[in-house]
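Apart from one protein chain that is not included, each protein chain of the complex appears where it belongs.
Take a look at chain A:
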Amino acid sequence: MSDTTTASTPVPSSRPQGSPAAAPTSLVGALEIDVRFLGMIGALAVIWVVFDFLADGTFLTPRNLWNLSVQSSSIAVMSTGMVLVIVMRHIDLSVGSILGVTGMIMAVFQASYLMPTFGFNHPAVMVLTLAAGIAIGAAIGALHGFVIAYLGVPAFIVTLGGLLVWRGAAWAVAQGKTIPLVDDNFKLLGGGADGSIGATWSWIVAAVACAAIAFAAVQARRQRQRFHFPLKPVWAEIVLVGAGCLAVIAATLVVNAYTLPPVLARRYAEAAGLTVPPEGITISFGYAVPVLVALAVGIVMTFVATRTRFGRYVFAIGGNPEAAELAGINTKRVTMAVFALMGALAAIGAAISTARLNSATNAQGTLDELYVIAAAVIGGTSLAGGAGTIAGAMLGALVMQSLQSGMVLMRVDTPYQNIVVGIVLVFAVWIDTVYRKRFK
């Protein structure tokens, strides 16, 4: 309403009204990159280089980076759900305890019911264990969501209660005993030499990922062309797709460079019935299964957050709950669904971390809620609600894990590690606050 032209008839017509492409003013503007995301990648790079220097070159090794990827997986999976929770102006303090109880239930269910029914290493055991865990996690989350949305108890209190309740429940499931996992297929979710896909499959995954990146770019461009919208310059598209593919190729080179020690490789090859040449054999780990699970979760959650009605409603509610309600959105149902989703993701996190330990313990996931929240917040999720990205949170999980892993390599004692992590968390949020004030 800011010029003298009189508004004409408001009845919609089918005339397209695309404005001509405006000339991009800067490099970043033309590429349409999220500056904050770029900043986080820069921060991660700095952390890695500094640790590599301080830990005498032990940080930037394929072995350490591979381990880092596996160690980050469980928190990264859960952080994707925490983004939606925090975007809706809520919090979930119970994810560590949900992880504990669902991990315990999965281990007991597998050992006591599924294995006797289906037999040793039957494929159904893994599928049903995972399905049961996810269903229970979702049910616990839905219960929290119900109390929060329909009974009006603040999420902080409900999930604080949940933290105590489900930690206690984890103990009650097996009276505090540690339950070993019995199914070898399920253990693949934890990574390790068996739980990795090897060099060839890693390259296949990389090729598919690169094709998908290129396809998505072409598809988006075609959509905008359909309505004669302003387009990014072609060189910008090529640079972005190229950067994405380079990142995929670099990651693949790293995970493939991590190989089994020669003695183990020989034993492994012989067990697999391969003939071992006299000069020895090189067996690459490749991508670990939990990392692929985390990446798949990240892609699905990004899709949910940005491409679906549900995701749009989550962000709209976070931006202005009253406006969302007035727009006819069933905010209570969306709230309940977000917490159910968070519970399901905690169960996937439980599958990864129990499989990694080969057993479910009573204390599993203790303090994970704090790491998950920290990952989301470091990843740019605003505690005021309405802002956050899935990719940012996963990167945040990687930052947190990098700090811990780096300090382990530097032989820093655990209490001092916590001091550093705590300071970094506050510092990161302060930087973000400054950024938001300056650049809106």
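Following the convention adopted for this analysis, a residue touches a chain if its C-beta (ideal position, glycine included) is under 8 Å from a C-beta of that chain, and two chains touch if they have at least 3 such contacts; residues count from 1.
Heads up, the rule we're going with is that contacts and distances are computed from a predicted model.
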item: Absent chain [UniProt protein name; select from "HEAT repeat domain-containing protein", "Sugar ABC transporter ATP-binding protein", "NADH:ubiquinone oxidoreductase 30kDa subunit domain-containing protein" or "Quinol oxidase subunit 1"]; value: "Sugar ABC transporter ATP-binding protein"
item: Of A:117, A:200 or A:223, the residue in touch with the unshown chain; value: A:223
item: From A:45, A:157, A:323 or A:367, residue that would touch the chain that is not displayed; value: A:323
item: Missing-partner contacts on chain A, residue numbers; value: 1-13, 15-19, 22, 223-224, 226-227, 229, 303, 306-309, 312, 315-320, 322-329, 386-387, 440
